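Below you will find the structure I want to go over with you.
Yeah, one chain of the complex is gone here, protein chain that is, but the others are all in their spots.
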Amino acid sequence: MSDPVLSIRNLSIDYIGATSDFHAVKNVSFDIGKGEFFGLAGESGCGKSTIAFAISRLHRPPALIRSGSRILLDGRDVLTLDDQALKQMRWREVAMVFQSAMNSLNPVLSIERQFYDVLKTHTGMSRTEARARAAELLKLVDIPADRLTAYPHQLSGGMRQRVVIAICLALNPKLLIMDEPTTALDVVVQREILERIHKLRQELGFSVLFITHDLALMVQVSDRIGIMLEGELVEVNDAQAIYRTPQHDYTRKLWASIPRLTGKPIAEGATQ
Amino acid sequence: MTLLTQLLRNKKAMVGVTILAIVILVAIFAPLLTEYSPTQRVGRPHQAPSADHLLGTTRLGHDVFTRLLYGARISLAVGFGAGLLITLIGTVLGIIAGYKGGVVDEVITFLTNMVLVIPNLPLLLVLAAFIGQASPLVIAVILGFTSWAWGVRVTRSETLSIRQRDFVKSAEMLGEPGWRIMSFEIFPNLISIVGINFIGSVLFAVITEATLEFLGLGDPNTVSWGIMLYNAQNASALSVGAWWDILTPCFALAVLGLGLALINFAIDEIANPRLRTGGMLARWTGLIRRGEGTL
Partner (left out) sequence: MTDTAPILALDNVSKVFHRGGSTVHAARAVSFALHPGRTLALVGESGSGKTTAARLIMREYRPDQGRLLFRGVAVEGSAVRDMRAYRSAVQMVFQDPFSSLNPVHTIRYHLERPMRLHQPDLKGAAREAAIAEVLSRVKLDPALILPKYPHELSGGQRQRISIARALAVNPEVIIADEPTSMLDVSVRLGILNLLNDMKRQLKLAVLYITHDIATARYVAEDIMVMYAGQIVEWGDTESVLGNPQHPYTRLLLSAVPDPDRRFTETRFDDELGRIDVIRRQSALEQSEVREIGPNHFIRPMPA
C-alpha cells in the first residue's frame, strides 16, 4: 500500500505476571490506508483492544510493548514519542471512541463546555469560536445545535455516543479508533451511528480502525478486515473476500457459527 | 486457591500469624515458662531486670515477666471474646438488613446509626464507671454490645451488592428458603469482609480493654496488660526509673496489635487482588529498565 496512515510492524505486547507473561499480541503487522475503514475482528481476549490501546499509547503496567515493535503514524513511530509529543498526537492525529465512551462525558458540564475544553486546550480557541465549531460538529452527527446547552444525562445513550464521536472529530484527526462503539446500543441506533461515520469519513477523509466481535456488521461497513485469534493476526483481506472466500479455518468456523437472518439459518458445515 | 493457602503464601500474613501464635502459646503455657506466681511478692520492689527476674519487678515486688505471660491470657480472652460478639452481631444484622430490605432494613439501619453516633469511648467510660471496677468479662460484654455498628454497615453494603448478582436470584427461583440464601449463598461470599471485621474488632477490643483498665476502670486485682499499665502508672514507675515496669506491657500491646493489623492487611490484599502488585510490578520495571519494551 502506498503511503499508509497507520503502519503496524511486528507489534508484540505482553502482560507481565509475577512469574510468567501473557502474550496478548504476537508479532502483528498491518497497514491502514488514507480514508480506509479497517476492521479488526476477534473474540474476547484475542488482543484486538490491546492493539488499539497501544496505538494511542494508553497502556498501563503491567502491559509491555516489546522492543522491536513499530507503530508508524504518518511515518512517525509513536513508540518513540515523549509525553509532550504524545499529548499533541492524541486528539489531533488519533482519536478513540470506547464502548463505554458515552459514560465518559463529565456529568456536571454542559455539552458545549466539554467541546470548549478540548478545543481550547489544543487550539486556544475562544468561547465564541468554540461554540460555532461545536455546533458545526454536532450537525455532523445529526444532533441539533440547541442541544449544546444540554447536560449528558438529558441525552439518550446513542446521542451521548454521537457527542463523543463529534468531540473526537473536533481536531480533524487522521485516524479514528472505535473499540466496540455501538455494542451497548440497540441495532437501530447502531445503524444510525455507523451510517453517519461511513458518510463522514468519505467527506472528511479520515481513516477508521473499527474493532468489534460482530462480523456481519464489520463486513457491511469495512473496506478491509483483519481476523485475530489468540494474539495473532490470522487473516487480512478485503471485506468481501473475508465473507465470501475466507482462507483461514478459524474465519470459516466463525462464519459457520453465526445464525443468518435470511436464507439458510446457518452456513453449511457448521460445528457445535 | 482457597483463602487459607493464599494466607500461607502471604508474607504479611505469615509474620502476623507467627506473632499471634507466639502470644497464644505464651498464654497457654505461661505456668511452664516461669517459676513464679503472678499475684505473689517474689522479690524486692522495683528491681531492675536480672537473671532472677528477666524483666525486673513491680513496686509490689511482683515479677514483671510472669505478669506479662499471664496477662496475655486476659488480653487474648477479652479480645477474641468481644471480637467474636461484635462480628457475630454485625454480620447477622448486616446480612439480614441487606438481603431483606424494606422495613427490616430500615429498623436495623436506624439502630445502627443510633449506635454509631454515640461516641464509643465516652460511652464505655460512663458504663464502666457506672458498673465500677469492671471485670474482664464485663468489659468484653460491654465492648461486644456497643461496637457492632461499623460491622453492620460494611456487611450490609456488601450484601446489597451480592444480592444483585444472578446467583441469588437463581436460588430464589429454585425456591431456596431465605435463611439458606443468607447463610449458604451470601455469607460465604462475605468471608473476607467478616474476617477483616473480626480481626479488626479483636484489635479494637484488646486496645480498648487496656485503655479502660489503664484509666482505672478495671478490677485492679486482675492480671492483665491494662492493669499492669495502671499499676505502673500509679507507682510512678517512669519517674523512679523503673522503665521495665511500664514499657513491658506497652511493648506487648504494640506487638500484638502489629500482628493483628498485619493479618488484616493480608486478608484485604487477598480479597482485593488490585492491592497485590508484588512480583509482577518488580518484573515489569526490570524489563523496562533493560530496554526490552515500553508502555
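In this document, chain identifiers A and B correspond to the written order of the chains, with residue numbering beginning at 1 in each.
Here is the rule we use: a residue touches a chain if its C-beta (ideal position, glycine included) is under 8 Å from a C-beta of that chain, and two chains touch if they have at least 3 such contacts.
Everything numeric in this text was worked out from a predicted model, so none of it was measured.
The residue touching the chain not shown here, chosen from B:S37, B:S135 or B:N189, is B:N189. If you put the missing chain back, the residues of chain B touching it would be 165-167, 169-171, 173-176, 185, 188-189, 191. One chain is missing from the display, and on chain A it is touched by residues 43-44, 186-188, 190-192, 194-195, 198, 213-217, 219-221, 243, 253-254, 256-262, 265-266, 270-272.
Throughout what follows, only the chains that are shown with their structure count from here on.
In this assembly, the C-alpha centroid of chain A lies 52 Å from the C-alpha centroid of chain B. Within the complex formed with chain A, the residues of chain B that make contact are 278-281, 283-284, 287-288, 291-295. On the side of chain A, the complex with chain B involves touching residues 14, 16-19, 57, 59-67, 69, 79.
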